[in-house]
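All protein chains of the complex are present and in place, except for one that has been dropped.
Up next, chain A:
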Amino acid sequence: MLRFPLWKTILTLSATLIAMLICAPSMIGPANRAKLAEVMPSWMPPNAIVLGLDLQGGAHLLYEVDRADVVKTMVQNLRDDLRRTLREEKVGVSGGIGMNARGVQARLADPNDVEKIRVKLAHLVPISATAPGSGLDISNEDGLLRLNITDVAIDNKVKRAVEQTIEVLNRRVNGLGTTEPNIQRQGDDRVLVEVPGLQDTNRLKEIVGTTAKLEFRLVADAGYNPADVDQLDQTEQLGKLPVEKQVMVVGEDLTDAQPGFDQRTGEPVVNFRFNIRGGQRFGEVTSANVGRPFAIVLDNKVISAPRILGPITGGSGQISGRFSVEQANNLAILLRAGALPAKLSIVEERTVGPGLGQDSIDAGKRAAYWAAGLVVFYMLITYGTFGVFANLALLIHISMIFAALVLLRATLTLPGIAGIVLTIGMAVDSNVLIYERIREEAHAGRSIISALDAGFNRAFATIVDSNVTMFVVAAILYFLGSGPVRGFAVSLALGILTTIITAVTMTRMMIALWYKYRRPTKLPI
């Protein structure tokens, strides 16, 4: 008991000091934080603790990539590819190519043609973008050719779609100019978008949720063939407009888009530039169709349908559509970032206003101060001098939790604060176990020094056993929980780890020093 080596003392004290320095920036306001950063050594993490969205306010939006939409696009592409292949290989079909939920079918004029094109067909849908192999099940019953897309191919495509979605959303949300958005995959087909400190989530939702598939298509002439035309809605609610199915240029061929104002009318517009391929194609089509209106189609809605006044060969253009300034801004962001590969829908939303976040911080602080005050007072009146040691250990314990949270860049949530408050109550448990054991041993007739020794040694096994159980629970909560609950698990787990350091090592050191200098004849508890 008495032998608490000097190196251990130094190590313990420096750990305490470092912990306190690390959590110092979190304890003071942002104004003082900058001043503090100047005097602190450069290797110290200057960061304050990361607050969860429930404390700083912000939006947590969980999106799901629409798997059905991905499959639908795959089937449509498969139909187009099959049609082209049949034409190239000069294979005749009776009737058209039919589509179903999982693939396409066609009746071949000559059933034996299948073998001729089987290899080509197998390549129509790859199993994934990178791996070799076919993603199609091909069957042929007397000339009824069926091509079904396999589950694996769909899964891979969905996975790829999620990756692309994340890339696109990163560009879009960064375009909004918000601070530190967090966009990440969640599970197989979900994307989590977290944006802190946002007042109005409507704009965010608009920017994230829009597919933004842009197409330039000619408006159909009078006397069109209905099979070649889509009847599309117009944004201005002007009724349907017949638009040719064939797409002239697509949004992927844009290199830049910026909001601006029309020089004549002063109306907000979006100016864009094509890449070389898009510019050439746009030039060709506009040269050949002077005088006809063409439609600018966004997500199957006609934004506007201006008349082609002359060939547009400069590779740039302008979209006008009676936009507000914000709409023009949004559209420019969307066009710059590119289209989403599939539709997104919100499956979970949690938005906290900054006002409520601050209220929660205040409430959490108040609860923590009261809890700490009450526990400290109670330990003091129960254990006297030893209570002071326990309270010092408790103070160090709390700074260590904060330091660990800062170092791990873990997020502090409201349940996380509750977890810390709870560990204030539980951290002293180790001290209580030790002290009660010391008392018991002293009552059993041991000398002071041997009672102290036995108290620490015997209580230690119990402390480990009882904390392991709690730690297991915290670990499970961490892996299964999400967001705020995860914050609770982190605080709880860290609290358990640091309590073993502080309650056992720190208290032991303090009592060893106390014994060395006081040489007591009687235990103070």
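Criterion: contacts are C-beta pairs under 8 Å (C-beta built on N, C-alpha and C of every residue); 3 or more make two chains touch, one makes a residue touch a chain; residues count from 1.
Here, contacts and distances are computed from a predicted model.
Asks: The chain that is not shown, which UniProt protein name from "Cytochrome c domain-containing protein", "ABC transporter permease", "YeeE/YedE family protein" or "Protein-export membrane protein SecF" does it carry?
Replies: The UniProt record for the chain left out of view names it "Protein-export membrane protein SecF".
Asks: In the complete assembly, which of A:Gln164, A:Thr201 or A:Gln258 touches the absent chain?
Replies: A:Thr201
Asks: Taking the full complex into account, find the residue in A:Asn77, A:Ser324 or A:Thr469 that is in contact with the omitted chain.
Replies: Here the residue in touch with the unshown chain is A:Thr469.
Asks: Out of A:Lys301, A:Arg350 or A:Arg446, which is the one that touches the chain we can't see?
Replies: Touching the chain that is not displayed is residue A:Arg350.
Asks: What does the interface between chain A and the hidden chain look like in terms of residue numbers?
Replies: Considering the whole complex, chain A reaches the absent chain at 54, 62, 64, 201, 205, 345-353, 355-356, 359-360, 363-364, 366-368, 370-371, 374-375, 378-379, 381-384, 414-415, 417-418, 421-422, 424-426, 428-429, 432-433, 436, 439-440, 443, 458, 461-462, 465-470, 472-474, 476-477, 480-482, 484-485, 488-489, 492, 525.
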